[in-house]
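Heads up: the structure comes next, in structure tokens.
Shown here: the complex without one of its protein chains, the others still in place.
Our next item is subunit A:
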Amino acid sequence: MANVDYKELKKGGFMKQVDKDRFALRVKIVGGQIKSDQLAKVNEIAQKYGAGYVHMTSRQSIEIPFIRLQDVDVVKEELSKAGLKPGACGPRVRTITACQGSTICPSGLINTTELANEFDERYYARELPHKFKLGITGCRNNCLKAEENDIGVKGGMMPCWVEHKCIYCGLCQAVCPAKVIQVKKQEKELTFNEKDCIYCGKCVKVCPTSAWEGKSGFIVYFGGLFGNRISIGRQLLPIIFSKEVLHKVIEATLAFFEENGKPGERFGNTLDRVGWGLLEDRLVELLEAV
């Protein structure tokens, strides 16, 4: 046991516990979802190799504590039988978190589960100067706290008014938090100040006659921190409607971090040091090119 490579074990999702030669195994989970048969396997491992319980992490993962060093390999094998893998720790892209999104939640504006899987395939475990968190929330209710992440994505919706379907009931005006819709019932007139719209999609969701049509998009926040230092991620770009463009923005941001970040420096701190404008200029340039 003298030559235990703790760093390598940590990289592979086994984190050293206070207790000697015991490890908490982080299970890789995407968007907070695990299949029931996989959950049964987690249960089995916790019973057989752990201490009969699991820990739910703050970022939608599961950890199985009290795995013995000599059981690490067999536990990995057991996990793989259920299509599970150990999760990433250390200086790399971590668990992709997501709320339930538009496929389940009535408030959801984007398919967060699908996006989480895409993020997982493209970015998960990528080596970077420091840990890097990606989170996806379906709407402004922000159940998944987009701004806490190094890159957070929030679903938005650009409304478009379809005049001939409107019955001028005034419900959209009543629910609009930005107060950008004015309905004159008698005159049968509606004004929409698109410039100040916050893309919450509430008008689209409530409209009884579907006179508001919505185009879903992504609002991206950069450089959020919620650990030793607390800093809210900033929106640097207008809402993005294309998923392809969203991926380009994320790729460019990860490349920027790799290029500019010092080892052990969180992304928000890198941006403070080198200047947020540097990233913003690069991303604006990228958006102009697409």
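Quick note on the criterion: contacts are C-beta pairs under 8 Å (C-beta built on N, C-alpha and C of every residue); 3 or more make two chains touch, one makes a residue touch a chain; residues count from 1.
The definition used in the following text is that contacts and distances are computed from a predicted model.
> Which listed name, "Spore germination protein YndE", "Thiazole synthase", "Sulfurtransferase TusA family protein" or "Carbon monoxide dehydrogenase", is the one UniProt assigns to the chain that has been left out?
Hidden chain, UniProt protein name: "Sulfurtransferase TusA family protein".
> Give the residue, chosen from A:Cys160, A:Ala174 or A:Val290, that touches the chain omitted from the document.
Per the contact definition at the top, the residue touching the missing chain is A:Ala174.
> If I consider the whole complex, including the chain that's not displayed, which of A:Lys41, A:Arg94 or A:Lys205 touches that chain?
Of all options in A:Lys41, A:Arg94 or A:Lys205, contact with the hidden chain holds for A:Lys205.
> In terms of residues, what is the contact footprint of the unshown chain on subunit A?
Counting over the whole complex, subunit A touches the hidden chain at residues 106, 167, 169-171, 173-175, 185, 202, 205-206, 208-209.
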